[in-house]
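Yeah, one chain of the complex is gone here, protein chain that is, but the others are all in their spots.
This part shows chain A:
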Amino acid sequence: MLILTLSDAHIPDRAIDLPLKFKKLLGIPNKISQVVLLGNCTKSYEFLKFVNEISSNVTFVRGEFDNEQLPTTRKNINKQGIPMDTVIKQGDFKIGCCSGYTVVPKNDPLSLLALARQLDVDILLWGGTHNVEAYTLEGKFFVNPGSCTGAFNTDWPILGQEEPARTKASPSPKDGGDEQDKSNEQTGRNEPADNREEDGNNSSENVAQSDSFADKTSEDGSQKKNQDASGKIDLEKVNDEDEDEHEDENEELDIPDLELDGSNDPSFCLFDIQGSTCALYIYIYVDGEVKVDKVVYKKSN
C-alpha cells in the first residue's frame, strides 16, 4: 500500500507549483492508494485537481492557512470540515496526522510524542516546518515530509545566517530500537545534502527507483547513512568573510531563493506499508534533480 504525504504547498500564496519532476513522478494514476495532505494545501484548484488524479482517497488536516472547511467545488457542494488531526489505519499501523501548527512548542519532539500518545498511534505525520524529517522516538516513528514546493517559511529560516556557531553534533544512527535519545534517526536540512555527496553512485539507482513506484520492494532494513557534520559549518560561514567588498554599489544580487524562502528544498514522503513493515521514501528536489532516501521502520511488539 503506497501512501503519499504532501505538506505546505502554499499554492498560490507562496509558490507557483510543485517542481515539474515531482509532478512527473507523481502523475501516474492508480499507483498510490491514499494521499495525506498535512496542511496549507487547500487553496489551489490546480493542486487539488492534481492530487485528486493521483488518488481519490485524500485525507486532509488543517494548516494555519486552511479554512475550517474544504473549499467548495461543483461536485462537492456540501461542506466538509477539515479536522485539526486525524488517524488512519494502514497495515498494522495506526498513523496520526496533524499539520503541527497547534503543537506547542512547535516541532518539539516531546510535544509530538505526547500527541502520538494521545492519539494512540505508531506513526505520527506532521507538517508546518518546511523541513523534511524522519526519526524514531520511544518506538514510534515521526515523519515530516517538508514542503512539497519549498515555499516561503515564516519561521526561523532553516539556513541560519547570523550565527555560524552550531556546535551540536548530529546524532549517529543506530538500529531502530527504543533509545532514550530524543532522536536517533534524523533527516534535516544538512543531512540530505551530505548524503548526496556520499551517495553519488546511488543516484542512478534512485532514479530507477523513482520511475515506478510499483516495483518497489522492501529491501532489508537499510538505515540512514552516516552523517558528516564537518561539511556544513563551512557552508554557513562563507558569507562572513568579505564584508568590505560588498560596499560596491554595483554588486549583483546573488542570494539564492532557497535562502530567502528560509525553507528546505522541496520534498515529499511516500510510505510503502506491508503488514508490520513500513518503508519510507523521502524525495528531495535538489539542484534540479530528485534524490531519494529510504528508511525502514518496523513495528515492535
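Basically, contacts are C-beta pairs under 8 Å (C-beta built on N, C-alpha and C of every residue); 3 or more make two chains touch, one makes a residue touch a chain; residues count from 1.
Going forward, contacts and distances are computed from a predicted model.
Set against the options "Large ribosomal subunit protein mL64", "Elongator complex protein 5", "Vacuolar protein sorting-associated protein 35" or "snRNA-activating protein complex subunit 1", the UniProt name belonging to the omitted chain is "Vacuolar protein sorting-associated protein 35". Note on the undisplayed chain: of the listed residues A:Tyr101, A:Phe142, A:Tyr281 or A:Tyr297, the one touching it is A:Tyr101. Chain A residues in contact with the hidden partner, per the touch definition given at the top, are 1, 11-17, 19-21, 23, 33-34, 42-46, 48-49, 52-53, 56-57, 59, 62, 64-65, 67-69, 71-77, 79, 81, 83-91, 94, 98, 101-106, 108, 110-111, 114-115, 117-120, 138, 152, 154-158, 160-163, 165-168, 178, 180, 239, 243-244, 246-247, 249-253, 255, 257, 259-262, 288.
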